[in-house]
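Removed from the display is one protein chain of the complex; every other protein chain stays in position.
Chains here go by letter, A and B, matching the order in which they are written, and residues are numbered from 1 within each.
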Amino acid sequence: MPESSDVRLLLPASMTARVSRRLFLGGLLGAGATAALAACSTGSGSGSGGSGGLNIYTWGEYDDPDVLSAFTKEVGPKITIDSYGSNQEMIAKLVAAAGTSGYDICLPTHQYIPQMAASDLLEELDLDKIPNFENVDPAYIDQSFDPGNRYSVPKAWGSTGYAYDTTAVGRELTSWADFWDVAQNEASGSLSLLEDPGEIAYAYFFANGIDPLTTDEGHLEEYRAFITEKIAPHVQTFESYPGASITNNARVLAQAFNGDARAGILENEDPSRWRYVTPSEGGNLWQDNWAIVKGAPNPDAAHDFINYVLDPEVSLAELLYIGYNTGLKGIEEAAVAAGAELPELIFFTPEQTAKLVFAELNDAEQAYVDIYDELTAAAGQ
Amino acid sequence: MAADPVAAPAVRQSRRRLRWSVGMLALPIGAWLIFFFIVPFGLILWYSFGEKPSLYVTHSNDVLSLDRYLEAVSPAFLQTFGRTLEISVVGTVLCLLIAFPMAYWMATKLSPSRQGLVLALVLIPYWTNFLVRTIGWQITLSPEGFLSEGLQALGLRDGPLEVLYTMPAVQLGVVYNYLPLMILPLYVALERMDHRLLEASRDLGANAVESFRRVTLPLALPGIAAGMLLVFVPLMGDYITPSVLGGAQGGMVGQMVAGQFNRAQNWALGSAMAVILMLAILAVVVLFVLVARLFGFVVRRVQHVDLTAVLPAQGAAR
Partner (left out) sequence: MTGLRTDAGVAGAVAARSGGERPSPGAAPDAPPVPRRRRRSPTDVLIAIWGVLGLLFLFFPVLVIIVYSFNTGRQLRSWDGFGFSSYENALGNPTIVATIQVSILAAAGSAVVSTILGSLAGVALARRPSARWVGWLTLLLGLIMVTPEIVNAVSLLPWFVDLSNTWHLSIFAIGQVRLIVAHSLFSCAVVTFIVRARMAGVDESLEEAAADLGAPPVRRFLDITFPLMRPAVISGALLSFTLSLDNTVLSSFVSVAGSTPWPVYVFASLRSTLRPEIAAVSTLMLGLTLVALALVGLVLRRAQKTTGDSGGGLAATLVG
């Protein structure tokens, strides 16, 4: 559009811009300004770098939101949380990102810590910055998978069992053998399994009296045949957090972690409709730990946060929200005193604990993952 | 518009500069796409010839082989692949069947102002997040949801709705999600159609069905082809709809590929699967184009009217 020309051009009427350039540029500026404003507020808060934030990569529904906002209010850093459904997913993400993931804290389950440390995925902890570490019950520190707690600090420990809908399953269930039986009968098509390859394998081994830490090829082949041929057709879905499904009565039978099942049952309109079973043959004993990711942008904030949650009161609040034993000294008494519901789903009796097996990462791990892939493919038939 | 044969050298020079400078405009996008699309794809093509050496190492290309491709066409993968192909083909056809009458209605039966309104109405759901729309179906189809309760209350069903987490749920989801992509090209093609041709056809004695078959349909073919392409391709690689609605039984290839990267840390196998997926899509598209060409060729031969034979005195009537 000639601005100061003395030459009049013969242009078709359509060339006369109805929307003047000024209006158009103004619109662009407006959009740009909005974007800039958005950038400003993003940059100061949850920026991708060490600008006063804290990025946690953890399991879903695994922290009390009140605890998180209290941390931000008292200590400062704003927290962002991303969640995953299995250790394999977490490790795959950290390995793929090779230090650029931007996460500060992750929550590996105990058996993966040695390998993660060896693969250079974790930073060493500076325990001087975590004075509340002395609150942790000595039974849970200095374990075989992380001597001296160089890389990790316990967050919570629990076990795996299953929950079932008593209105759909007439009989009383007590063992993993019952679980697999009901899976093929009353719960067919309404069954959910955890997304963890190892957990499903352990459930099979316990039911059949095999040591879950086995690496014997014969055992693995038996497991593969059983799970892909007998069980696959009955699975409705794979979910790591069946609590929501339990609340909605969307399943009849769900393999579940004890705390998640407890949360789901308590939220259900009729909690007595569901029962959680700690199977009689035993179960997987797992311990989730706070660890700092290699290349974390905010290591100081990470240490502060870990220290914060090891405070007895904060730990109690976490326990009441997530429903798992947080492993601090005297936490069980405190929880009972605070009136926690369904405490038997949080704290195990000595008889139950005796049968729980501490999982280990061994050569069978690759086989578990391969069989799980086959299972998910076979489940579609 | 033709170049002035006696234009001064200066004018010719500036025109050549015009041509050259216009051509350069395509350079940035070419470089961008090559750097961020072709090269990464080449990278995973490279990975697909490698292997997974140990548990926590994702890939290694020390030993090159086609073994990953053999592994990728294992029975488990092929079964999922077959299911994906089935869902995609059925989904595309269903989209076409549902979209065509809608597009026809929009293009021919509505006044231009109404057309704009209805077009906007078609597009508005499309402006909602894909994932959230699919979650809307998850809520609707859930066994404890309002639809299930409603159907049971009306006596149309004995028990809770059991569609969710099955293949039909995924089928419904994909048809819903990709329907606008089929409606749009059909609408454009039908809207461009000259209605005088239909009038002429009626004047010459064809009834509605014949007019449709011999006039409307051939004119709409480019739109149909575009729509089918726009629907089939993303449908084959869809990752979200089966994740939300499919559960264990509605798995599709996209999830398998993702699983190799997200969980199994087997980049070599995942890359091989991704390459196979792309080749399969290309193969189906090429096949479709060939079949369509063949079909068009046959139809044209059959319906061709040689006017030179009818009107020899006037020569070719073109």
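FYI, a residue touches a chain if its C-beta (ideal position, glycine included) is under 8 Å from a C-beta of that chain, and two chains touch if they have at least 3 such contacts.
Please read these numbers as outputs of a predicted model, since none were measured by experiment.
The chain not shown here makes contact, within the complete complex, with A, B. Of the candidate positions B:A72, B:I87 or B:V122, contact with the hidden chain is made by B:V122.
Contact with the undisplayed chain is limited, among B:I87, B:I240 or B:A264, to B:I240. Contact with the omitted chain, checked across B:Y56, B:F81, B:Y165 or B:F261, is made by B:F261. Although one chain is not shown, part of subunit B still touches it, namely residues 1, 11, 14-15, 17-19, 21-26, 28-30, 32-34, 36-41, 43-44, 47, 98-99, 101-102, 104-107, 109, 111-113, 115-116, 118-122, 124-125, 127-140, 142, 144-146, 176, 179-180, 184-185, 187-188, 191-197, 199-201, 204, 208, 214-215, 218-219, 221, 226, 229, 233-234, 236-240, 243-244, 254, 257-258, 261, 267, 270-271, 274, 277-278, 281-282, 285, 300, 303-305, 307, 310, 317. Seen from subunit A, the chain kept out of the figure touches residues 1-2, 13-19, 21, 24, 31-32, 34-35, 38-39, 41-42, 45-49, 53, 55, 57, 60-61, 78-83, 85, 96-104, 239-241, 243-244, 247-248, 267, 297.
Quick note on the criterion: only the chains that are shown with their structure count from here on.
Centre-to-centre spacing of subunit A and subunit B amounts to 36 Å, using the average Cα coordinate of each chain. Put simply, subunit B touches subunit A in their complex at residues 55-56, 58, 76-77, 79-80, 83, 142-144, 162, 165, 167, 247-251, 256, 259, 261-265. Taken in their complex, subunit A has these residues touching subunit B: 86, 88-89, 91-93, 95-96, 115, 119, 189, 232, 235-238, 248-250, 365-366, 369-370, 373-374, 376-381.
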